[in-house]
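Worksheet for the structure shown next.
For this view, one protein chain was removed and the others were kept in their places.
The letters A, B and C name the chains in turn, as written, and every chain counts its residues from 1.
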Amino acid sequence: MADVTLIDALTMAMAWELEHDSRVLILGEDVGVNGGVFRATAGLQKRFGADRVQDTPLAEGMIAGISIGMAVQGMLPVAEIQFMGFIYPTVDQMISHAGRMRNRTRGRLSCPMVLRCPYGGGIHAPEHHSESTEAFFAHMPGIRVVIPSSPARAYGLLLAAIRNPDPVVFLEPKRIYRLNKQSVEDNGKALPLDVCYILREGSDVTLVTWGAMTYETLKAADQLAKSGVSSEVIDLATISPIDYDTILESVEKTGRLVIIHEAARTAGVGAEIAAIVAEKGIYDLRGPIRRVTGYDVVMPLFRREMDYMPSVAKITDTIREALND
Amino acid sequence: MADVTLIDALTMAMAWELEHDSRVLILGEDVGVNGGVFRATAGLQKRFGADRVQDTPLAEGMIAGISIGMAVQGMLPVAEIQFMGFIYPTVDQMISHAGRMRNRTRGRLSCPMVLRCPYGGGIHAPEHHSESTEAFFAHMPGIRVVIPSSPARAYGLLLAAIRNPDPVVFLEPKRIYRLNKQSVEDNGKALPLDVCYILREGSDVTLVTWGAMTYETLKAADQLAKSGVSSEVIDLATISPIDYDTILESVEKTGRLVIIHEAARTAGVGAEIAAIVAEKGIYDLRGPIRRVTGYDVVMPLFRREMDYMPSVAKITDTIREALND
Amino acid sequence: METIADFEIQYSQFLDPDGNASPDIPELARNTDALVDMYRQMTETRVFDTKAVNLQRTGKLGTYASCLGHEATHVGLAAAMNKDDVLAPSYREYGAMFCRGVTMSEVLLYWGGDERGSDFEGPRTDFPFCVPIATQCLHAAGAAMAFQLRGEARCAVSVNGDGGTSEGAFYEAMNIAGARKLPVVFIVVNNKWAISVPIELQTASKTLAQKAVAAGIPGIQVDGNDVIAVRHWVERALARARKGDGATLIEAVTYRLSDHTTADDASRYRKKEEVEAARKLEPLIRLRKYLTDLGLWDDDREKALLEQAAEKVDQAVQRYLNTPKAPVESMFDYMYAELPDSLEEQREHAMQYGDADGSHHG
Partner (left out) sequence: METIADFEIQYSQFLDPDGNASPDIPELARNTDALVDMYRQMTETRVFDTKAVNLQRTGKLGTYASCLGHEATHVGLAAAMNKDDVLAPSYREYGAMFCRGVTMSEVLLYWGGDERGSDFEGPRTDFPFCVPIATQCLHAAGAAMAFQLRGEARCAVSVNGDGGTSEGAFYEAMNIAGARKLPVVFIVVNNKWAISVPIELQTASKTLAQKAVAAGIPGIQVDGNDVIAVRHWVERALARARKGDGATLIEAVTYRLSDHTTADDASRYRKKEEVEAARKLEPLIRLRKYLTDLGLWDDDREKALLEQAAEKVDQAVQRYLNTPKAPVESMFDYMYAELPDSLEEQREHAMQYGDADGSHHG
C-alpha cells in the first residue's frame, strides 16, 4: 500500500500490465527515455526495454493508425497523445477504424487499444495545451471514453481500459495529476468500465461531473453544506457508455440536477446527461437542469483561463439558484 | 424563377458568388472537370476557369489547411469534402485554426471559408459514405454549422455561408439533393445564419429536426394530423449557433418536444437542444423530451441502413407516446 | 556545395505488351505451374469483375469498383506473399484477395451492403476492405510492428492508389516503417487516375516510387501490367523485409480501364483514345501470348478456363443472392465484445421495427 498521486497510479497500472501481459506495449512521443512530458511513463523503458516502451516519430495520426494495426494483430498497444490539443489527427483513425473493426468484420477482428491523453486546463500551459474535447470521442460508436479523478480510480480504470477488448480513449485530468496522494494497493485489480461513482451522498441536489472538476464540485458541496445544503456528487468516470441508472436514481432522490464540466457547453457531454434525465427522469425534476461549463469560446491563454472554467463560486451560485426552484 | 432541386440551388449559389466576388474560389476532389461526384459544381469550371474551380490532390487535411491559408490572406475559399466519412482529416485544421484565427490574433486575421460536405445516409452508398457527424463541428467554438433542407434554403444559406466573415461548415443532405423541385429566384439574396424555420405550425407537439429528416418528420406530422394531432415542425437549419428562442417559444405553446436526427444519439446535437429546453423551458413541458435518432452504432452497410435511421413509423410512435404524457 | 546524398529510381518490365520476355527475366518465369496459375487467377478475376458490373447494372449489387486492367498487379502481389503474411487492401484488389482466399461471394456481399462480406473465411487476419484512402498504410505498418515485436517471420503488405499518395497517412506510414525497419511492403497502384483527377494534377513527382526517398526506404517502379515483374519485385521486397532489412515502396504502373466505380462516368473527364491506347497494354493479353509461345496455352485451354471461371462466378453469385439479410440486431451485436447496458434499449427499439418501413426517399 503506497501513497501515490494520480499520475503515479497510472505509471503503476502500466507497469503492472507490462509485467503481466507480454502483448502490452507503450508508445508515443517522448514516452521512452524521457518518461513522458508529464512523466507518466517514467522508468518504464529502463525497466521493460525500448521494444515495449517506444518513442515514436512525431505524428499522432500515425500513432493511432499503427496502434490499430498492432491491436488488430494481437498486441495491446497503450498509446500516449501528449496533449488533447494534438489528439485531432487521431480522430479519423479512431472513428473510421478503431471503433469499427469488430463490427465491420462481424467479430473476425477487434481493436483492443488504449489512447491515453492528458486533458483540461488550469496549469498555465501554452496555447493548445488545455483542451477538453471528450465529447468528440463520446459521439463515436464503438469507442469507450474513461476519465479518472482519483489515484485509486486512475489505477483501476487504466487496468480495465488496457484489458478491455475494445478501443478505449483514456483522458487524464492533468491539473490533478499531482494534487494529492492516496494509498493504492498495486494488486492488479481493475475497476468496472461502466459505472459512475458517488463521491458524496446528499438529498437536495445531484451534481454530476468528472475529471479535475470533481474537486471544484466537492468544494462547492462542502461550502453549501455549511448552510445546510446536502449535495450528492457523482463522478461520471466512464463518459461513454454512460451509466445513467445511478444518475437517474440520484435525481429521483434529489429532484435537482446540476452538471459541471470544463469543456465548451454546446454539444458537450453535459448535454447528453441533461437529455437523458429530461427523457427518463423528468417527473423527478423540481426545476431546470443546469450546466456549469466552459464557455463556447476558445480556451483563453492562461492569463484568462480560470475565467473560462467553472469555479467554486460559479458552481455554488448555480446550485443556490437550483435550490430556489 | 427556375424550378430547381436542392443541388441545383447550391450550384446556382456558387455560380452567383463566383460571378459577383472575385475572391471566391471552389476547390476540392473532382469538383472541376467532373463537376463533383454529386455534380454540385457541374459546369462551374468551364464557366469560371480552372483557377477559380480547382481540382485538388486527394487529401482532405490539405484541402482544409490551404483553404485556411487562402482565407487568412483574403480569398473566400469554398471547399468541398466529397463525403462526410472523409471529413475527419479536416478536424484538426478546423478546430485548431479555422475556429481560432480571429480570436487568436485579436481580430488581426480572420478565416472566411466554407467547408461544403454532403452528409447522411439512405442512398445505398458504400461504407463511410453515409455519415452524420455534425455534432463534432457544433462543438467547435468559432465554427458555424449550417444544414439546408429545401432548394430555397440551400440557395440562401449557402450564399450567407460564403459571405459570412467566419468559417462555416455547410452540410448538405444528399439524400434529398434531387428529391423535389422548388422555384428559386437567382437573385443573390442570402438568408440569415442564425434562425430556424417553422415548416409547419402546430399546437400539440414541437418536432425539431434538420436536413433530410425534415421529410420523415413532415410525413409523420401529416399522418398524425389525420388523427387530429397538430404538430409544429421546426427545421433547425443553423446547427451552430442554435436559435433556441424559436424552439422555446414553440415548446411554450405545445408543451411537448420530440427531436429527430439521423446522427448517433449519444452526444448528438439533439442532446444540446434537449438540454437547452430542460434548462430554459422545463416549466412548459408536460412530459419527457424524446429523441428519435440514429442508434449508437456504426451506420450499417446499406442492406440495413434504413433500419438504423429514424423512420416515419418510429417518429409517429414516439409522438403518440409523447401525447400520452 | 557538396553532394551528400543521391538516389536512382529504376523501372522494371520483363514481359512487354506483346508477350516478349526480356533477357533478364527471373527464375519464376520458368515455374510454368506458377505462371499458368496466375493466368487462371487473373482470368477468373476478370470474369468475376465483368459479372459484378452487370449485377450492379441490373440492380442486384450496390456501387461497385471495377478492377479491370489491374489483374496483374493484384494477382502478382498476392502470389508473392506467404499465407501467414497479412494484406491491407483498399477496395478494388479482388485479384489479390482471391489469391489470399477471400471468396467471390464475400466480395459480392460487401458491395451488396452486407458486413458479412468482410468476415473472410480464408485469410482470418487479413485487414478488411479499406475505403478511407491511405489509412490502411498505417495499419500495415502497425501489423508489421506486431510481427517484429513478436519475432515472427511475417510481413504486411498494403495497397493504395496514385491518389492515395497525396494523403499524409501514406507518408507517415512509410516514415515509421523506415525508422523502425518494419517488415512491410507498400504497393502503390498507379492507374493514372483518382476518379477524375489525372496523376499530373495529383503530384509533381515524376514517379511515385521516388516518394520512398522521403522515408529513406528503397522505391522501385514496375510495369503493373506485367505479372512477372510485379511478383518478382514484391517477392524480393518481402524477402528483404523478412531478413530484417526493412520496408520497400513498389509503384506498379497500370491503367484503370473502367469507370472509377459503377457510379462514375469516366467519359466526362477522359478521352476514349487514351483508354483505347491503354487497353493494348492490358495484362492478360501479354501473359497469354507468352504462355502460348511456351506451348503452355492454347484456345482449348482458354475456352475451358473461361467456362470453369464462369461457373465458379455463377456459384458465388447464387450464394450471394441467396444470402438473407442479417438480422436487424446484428448492427448492435458486433459493436463491442459485450454490449453495454445503455445500448440494450436501442437494440430492442431497432428489433421492434424490424425491417425498414420504406418511409425513406431516393
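Worth a mention:
Rule of thumb we're sticking to: a residue touches a chain if its C-beta (ideal position, glycine included) is under 8 Å from a C-beta of that chain, and two chains touch if they have at least 3 such contacts.
What you are looking at is a predicted structure, and each value in this text was computed from that prediction instead of being measured.
Looking at the complete complex, one finds that the omitted chain is in touch with A, B, C.
Note that of B:Asp92, B:Asp284 or B:Glu305, the residue touching the chain absent from this view is B:Asp92.
Of the candidate positions B:Tyr155, B:Trp210 or B:Tyr244, contact with the unshown chain belongs to B:Tyr244.
Within the complete assembly, B:Gly61 is the residue of B:Gly28, B:Gly61, B:Gly255 or B:Gly270 that touches the hidden chain.
Interface with the hidden chain, as seen from subunit A, comprises residues 29-30, 32-35, 37, 55-59, 61-62, 85-86, 88-89, 122-129, 175-179, 212, 215-216, 219, 265, 295-298, 300-309, 311-314.
In the full complex, the hidden chain is touched by subunit C at residues 1-12, 24, 165-172, 175-176, 178-179, 181, 201-207, 209-211, 213-217, 221, 246.
In the full complex, subunit B makes contact with the omitted chain through residues 25, 51-52, 56-57, 59, 61-62, 64-75, 77, 92-93, 96-97, 101-110, 141-142, 164-166, 194, 241-245.
By our rule, only the chains that are shown with their structure count from here on.
Of all chains shown, the one whose average CA position lies nearest the global CA mean is B. Farthest from subunit A, judged by the mean position of CA atoms in each chain, is C.
Centre-to-centre spacing of subunit A and subunit B amounts to 30 Å, using the average Cα coordinate of each chain.
Work out the mean CA point of subunit A and of subunit C, and you get 40 Å between them.
In this assembly, the C-alpha centroid of subunit B lies 35 Å from the C-alpha centroid of subunit C.
Across the assembly, subunit B contributes 61, 85, 88-89, 127-128, 296-298 as residues in contact with two or more other chains.
Within subunit C, the positions touching two or more other chains are listed as 115, 132, 168, 330-331, 335, 342-343.
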